[in-house]
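All protein chains of the complex are present and in place, except for one that has been dropped.
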Amino acid sequence: MSTDNVLLTMRDVRIDGYSDDRWHHIIKGVDVTLKRGEILGLIGESGAGKSTLGLAAMGFARPGCKIVGGSIEFDGIDLLGLSSAELRRLHGSRIAYVAQSAAASFNPAHRLLDQTIESTVAHGIADLETAKQDAIELYRDLQLPDPENIGQRYPHQVSGGQLQRVMTAMAMSSRPDLIIFDEPTTALDVTTQVEVLTAMRTIVEKYNTAAIYITHDLAVVAQMADDIKVLRYGETVEDAPTREMISSPKAAYTQSLWAVRALAKPPQPALDTILEINQVHASYGKSVKVLNDITIKVPRGQTLAVVGESGSGKSTAARVITGLLPQLEGEILFNGSALPRALKNRSKQQLQSIQMIYQMADTAMNPRHTVRDIIGRPLNFYLGLTGAAQDQRIMQLLQLIELDESFLDRYPDELSGGQKQRICIARALAAEPELIICDEVTSALDQIVQEGILKLLLRLQKELGITYIFITHDIATVRAIADQVVVMFQGKVVEQGGKEEIFTPPYPAYTELLLSSVPEMDPDWLTQLQQQRAEAEA
Amino acid sequence: MNTPNTPDGSYSASNEVTQVKARRSVLQNIWRTLKTAPPTAWFGMIVITLYLTVALFAPLLAPHGQAQVFTMAYAPWSDEFLLGTDALGRDVFSRLIYGARNTIGIAVATTLLAFLIGGSLGLMAAISRNWLDQVLSRFVDVLMAIPSLIFALMLLSIFGSSAINLIFIIAVLDATRVFRLTRAVALNVVVMDYVEAAKLRGEGLVWIMRREILPNIMPPLVAEFGLRFCFVFLTIAALSFLGVGIQPPTADWGSMVRENAGLIQFAEYDLTAALTPMIPAAAIALLTVAVNFVVDWFLHQTSGLRDEH
Partner (left out) sequence: MHPVLTTIIQRLGLGFLTLFVVSIIIFSAIEFLPGDFGQAVLGQAALPETVEAFRRELGLDKPPIERYLSWVGNVLSGDLGNSFSGRNASGVDRSRDVWTLIQPRLANTLFLASMTALVAVPLALMLGITAALYRNSFYDRIVNASTLTTISFPEFFVGYILILIFATYFKVFPSLANISDSTPLLEKIYRTTLPALALTLVIVAHMMRMTRAAIINLLASPYIEMAQLKGASKAKVILHHALPNAWAPIVNVIAFNLAYLVVGVVVIEVVFVYPGLGQLMVDAVSSRDIPVVQACALIFAGTYILLNLFADVISIVTNPRLLHPR
């Protein structure tokens, strides 16, 4: 037992991971100091090692990883020197873990309440009845609906946001000294995220629990953490108190992370319409309608952002435009003439003019085709190019997307995330289209890479006059790239208009909810929002 | 170490961290993979090569003809008849060698036919995913509801046992399993965005099958070929053993076991005689074990299971 305030000390921690028949260095000497009741935000891009470091703070290494150096001290106890039985005594009692995917982390065969209090009872911290009552109180604190009975449900009967809060209750049940939150809100919609963040922060403050909050979202970490540590390629880039880091980041990398959100496209007046969606209804099979009386006008040479959360119908709209999902009613006019509903009825010309770029570049490219094949095929298929002419055009396209000829013979698994998405953009450009539908193309990318892609898209639009329909759920991206905005909710269009118009109050109720739920870089934002909403309800 | 920031601090896409694999020739790749193979896989590959050689060069290797009858039946092992003669006075050793050619040949032909039928139907079902898929899947479900050995027995009793009938019947019955696997594996690929991208381009069905789907489903199909071969091989051996498979005088390992099974009871007097019917059975087992070892290793390579280290 240590007497001072320091709870967790990690010194020069080194962790290796095994992949491709070799051991790689994942964490290369990182120090962490955490005091009781303090929240440390751990941010970095994917692959920076945040999750691995978070698990190491518990003394845990996933299969395929091993801790090869350094020391990890929890409350004076050397975690690396403990036997597995002793380590297990700490897990679920003094150190708890909240995983990213609540749906996958709950056992589908047991009730929520049983799983919530399981480790508390197993470690002898409380008896069954006390633990149960306490769990119900925790559910209440976390703002879960029907706290008395929700514990009787099974994981699949409860929504994602609610499950994440139950997982927080499960972690809190044994009153641990330290909780590790591993990207807990990454998979949630922004309106759900706000509720979960509020709930988490309230309860961590109430019981004065120390926490490590892992995320890649800067605005979120600004709300939750007292200190922020930035990780990159397994090393610490910068480590400072939150307010200090937000207002004046020192390292160049940190500064570039912050700068991403500053991108904003100046608005332009609308010209004529390239695509019109008139009173379209669509559904999958005979079930519920996914699109209900949608009318959208897409201005030529500009970017129309379609904003909505999961279930809003924005991706379905894309499928209807491309002809993958023939609409039930209504029509779609492209350059004034009606597009045939089904894909197979469209002409090559029509198919060529509308191209699509996908969210996950990993699955958008055939892993057995080289870059040359991927970009070359549309050139061959639509424009009939072969041989030297084709190669020349491929080189031009590569230059357009800011890559060089060394990429020609690479396979997709030899490219980074940003490079993959650029190749997909080149593939779309190869067809020389008039309209490109970008379906959440930056959502799966890291912040800096996102900025690069957005800048590229804007430049291409200026040079080639392409129209974009940009589907996204991220408001910052909309500000960065859009001229016109369409807000969708549950298959209906809530409003459509110019960017400035949409982002200026007064808002329809859903837009209000959506915009206000987007976290901002101000550490006090969440507190202020809570107050606002409490006042509004009173 | 690559960093996306060029010396002047700005971002450059081509400098992002990636892992480019070294480019090697096909032979170099094969040699690298072979070097990491465990001893069981090596054993398997050597055995398979041995069997294939015997099967191909049977007429050159066998001392006598497969149906050639000599005067002495049930002769003991000797220099002239390495494994003795059987009930009709035919040389067991020569029949063993010809048996390799006949049994393996029929098994390979059957497996190829099963893959042709099952594989192409499975691909079509996965791509169309409409009424064709439903009809084929239901049909296959029904066929698979009857145990294949029983079904084969029934069909053989009606159509008679000839090599051609055997090949067709077992190929059709086995094609059901190949159909199921091809369909499942192809379905995993069909839902990928790159297949949808190809459809959006306007690519035809054949192009999508050939260039998008097929290259990505080869590993599980190759493994399945090995497993199906084993199953077909064992089934044909079992049917021949039961007397309804390959008919005499064609040399076949399964029927050889049956013909000489009576010798087992002489174990305490003449062990070699008792072992005579066991040798063709052991030959069947050895090849199946070898193929199973190789397929097991292949699956381990391609699935990339993460184990404790």
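When the chains are written out, they are named A and B in that same order, and each has its own residue count from 1.
The definition used in the following text is that contacts are C-beta pairs under 8 Å (C-beta built on N, C-alpha and C of every residue); 3 or more make two chains touch, one makes a residue touch a chain.
Note that the structure is predicted; figures quoted are calculated from it, not measured.
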Hey, which of A:Pro108, A:Gly336 or A:Pro506 is the one touching the hidden chain?
A:Pro108
Touch as defined at the start, partner being the missing chain; which of B:Ala37, B:Leu187, B:Leu214 or B:Met278 qualifies?
B:Met278
Among listed residues B:Ala37, B:Leu56, B:Val69 or B:Leu153, the absent chain is touched only by B:Leu153
Full-complex touch with the removed chain, picking from A:Ala99, A:Ala169 or A:Ile214, is A:Ala99
Of the residues A:Arg14, A:Lys28, A:His123 or A:Arg533, I need the one that contacts the missing chain.
A:His123
Even though one chain is hidden, which residues of chain B still touch it in the full complex?
40, 141-142, 145-151, 153-159, 230, 234, 237-238, 241-244, 254, 257, 261, 264-265, 267-268, 274, 277-278, 281-282, 284-285, 288-289, 291-293, 296, 307-308
Omitted-chain footprint on chain A covers residues 58, 60, 62, 85, 88-93, 96-97, 99, 101, 104-110, 118-119, 122-123, 153-154, 156-157, 170
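Criterion: only the chains that are shown with their structure count from here on.
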CA centroids of chain A and chain B: separation to the nearest Å works out as 46
Per the contact definition, I'd like the list of chain B residues that touch chain A in the complex.
1, 4-5, 9, 11-14, 16-21, 23, 192-194, 196-197, 199-203, 211-212, 215-216, 306-309
If we count contacts the way the header does, which residues on chain A are in touch with chain B in the complex?
18, 20, 63-64, 66, 233, 252-253, 256, 322-324, 343, 346, 348, 351, 355-356, 358, 360, 363-369, 377-378, 381-382, 401-404, 406-407, 409-411, 414-419, 422, 427, 431, 448-449, 451-452
